[in-house]
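Sending over a structure as structure tokens; questions will come in a sec.
Selected chains from the complex are presented in situ; the others are not included.
Going by the order they are written in, the chains are A, B and C; count residues from 1 in each one.
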Amino acid sequence: MTGTAALGRVPEKGYDHMETDFSKYSLVIGRFQPLHLGHMEVIRKCAEESDHLTIGIGSAQYSHYPENPFTAGERYLMIEESLRDEGISNFSIVPVEDLNRYSIWVAHVVSMCPPFTCVYSNNPFTRRLFSEAGFEIKASPLYSRDIYSGTEVRRRIVADEDWRSLVPHAVSEIIDKIDGVGRIKDINIKDTGI
Amino acid sequence: MTGTAALGRVPEKGYDHMETDFSKYSLVIGRFQPLHLGHMEVIRKCAEESDHLTIGIGSAQYSHYPENPFTAGERYLMIEESLRDEGISNFSIVPVEDLNRYSIWVAHVVSMCPPFTCVYSNNPFTRRLFSEAGFEIKASPLYSRDIYSGTEVRRRIVADEDWRSLVPHAVSEIIDKIDGVGRIKDINIKDTGI
Amino acid sequence: MTGTAALGRVPEKGYDHMETDFSKYSLVIGRFQPLHLGHMEVIRKCAEESDHLTIGIGSAQYSHYPENPFTAGERYLMIEESLRDEGISNFSIVPVEDLNRYSIWVAHVVSMCPPFTCVYSNNPFTRRLFSEAGFEIKASPLYSRDIYSGTEVRRRIVADEDWRSLVPHAVSEIIDKIDGVGRIKDINIKDTGI
């Protein structure tokens, strides 16, 4: 980009007095509905490669939906306890509300999170948004997405199949404490009467 | 800025395939409550120096307040007719709603406006926001701010003093058509009863 | 309607001192994702029949969605440049954000746009909303809707088929400049991993 702020992107000129201490500060963002072992694989490797990793909890304002059963606070606890169990400590967790306006979403994320210069993502959409805003994008580590997915965990919970083997132990415990199984079953029943 | 997206600002890397046609595309933004001859002086000079000038109507969602009596649509008409009377044509007008969140406001403006690379402003706050986002800032032309100000125009309207000499002819006509004088007087009466 | 403001509509009594200069001021509203030759046909004829035509860019806050890939500012530029290429000049362009509340949407449009007394639309829903609010509705000119549609343009872009013949030249150029093809392809890839 050569000096234009045109067409939805922000140009390159900045402050001269800015010293960069944040060259290995990274961001990874997900919905974590709930946190599963695939997420853990990604976070572990990103945290290893980074001086500091910010973990954004996306769609933070949503809960009690079939696709988004848990509150941001519940998901925060799941991540925090699972990473402590693994001995990882160079991370921050930040709930990030959806604005449902993608042209301002990156600026929103930036305003809510500690500094980062690099974004880990394999999602073409996330990569596109941060790339148009000028961030460095890295591929996030691969994992078996068919098995380790929030969709699959939620499906198994509704179907009374084994879901505990897909999530960290702390997640399983927290879901039990908050009657997460009951909640997911209730919110998946279609019923429009009063 | 050396490669960091840290701390509220967006970094410099962009697309290589972006050809810059917009090096003399500019933005000037104001509330225009109402458009006055000082605004006209600024717009005339900015339009002369630019290939294209976007005129942002700030606080677009507000009207019928003492500080913001006119709707964005009424202000749009005031600007459009006054510039046509002057023979200026290389401009776009864009109503821009306040989000009351400054960390995302620049991204919001960028998403709503045709491309621009330079922002005209003497306002330290506006300069700060666009500067932190990496835009080129130019001083806007000077004019007599004591006399030519929206505050003064509105004060004179309430006080039945001469206000027409402070605004373009088209503005005076439009205010008459919409009973703007009656509106400004009504909304300035303090009264909290029902 | 005989003197009632009941049931979602606004009644007829107004100010006596209102002189109507706006009897041939019209509105046409679309999403323009992107502007295509069918839109151009409509705008050309509406502009001919009107003293002044306001072109509302609907769903202005959305971009980077499969159905809404371009920002309001990008769409503004597409319209402005295409109409200039045709020599049309009696128009205003206004980005109009969706409020997702139809009972107040007409009042919102009115507040953001220069005055208009007539609305061009063939869409039964748009006609209904403006008609309930008391506006004059005119049929917009017909065009071949199977070929000239935003849906078809976006489909062809994803499928690497010819889409340039469906849009004005300026639109094709702008989409190239902003890597619109890349953006549309990226945001159409389904992927829910992190």
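Please note the rule applied: a residue touches a chain if its C-beta (ideal position, glycine included) is under 8 Å from a C-beta of that chain, and two chains touch if they have at least 3 such contacts.
Bear in mind that the values here come from a model prediction, so they are computed numbers and not experimental data.
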Q: Start from the 3 shown copies and tell me what the total comes to for the whole assembly.
A: 6
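In the analysis below, only the chains that are shown with their structure count from here on.
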Q) So how far apart, in whole Å, are chain A and chain B when each is placed at the average of its C-alpha atoms? A) 38
Q.
Distance between chain B and chain C based on Cα centroids, please, to the nearest Å.
A. 24
Q) Out of chain C, which residues touch more than one other chain, so two or more? A) 61, 63, 71, 73, 77, 177-178
Q.
Applying the document's contact rule, which stretches of chain B touch chain A when the two form their complex?
A. 1-16, 18-20, 22-23, 25, 99, 101, 103-104, 106-108, 110-111, 115-117, 131-136
**Q.** Complex contacts: residues of chain C adjacent to chain A
**A.** 61-65, 71, 73-74, 77, 174, 177-178, 182-183, 186-187, 189, 191-194
**Q.** Footprint of chain B on chain C - complex, ascending
**A.** 15, 17-19, 21, 60-61, 63, 71-73, 76-77, 80, 89, 92-95, 97, 110-115, 177-179
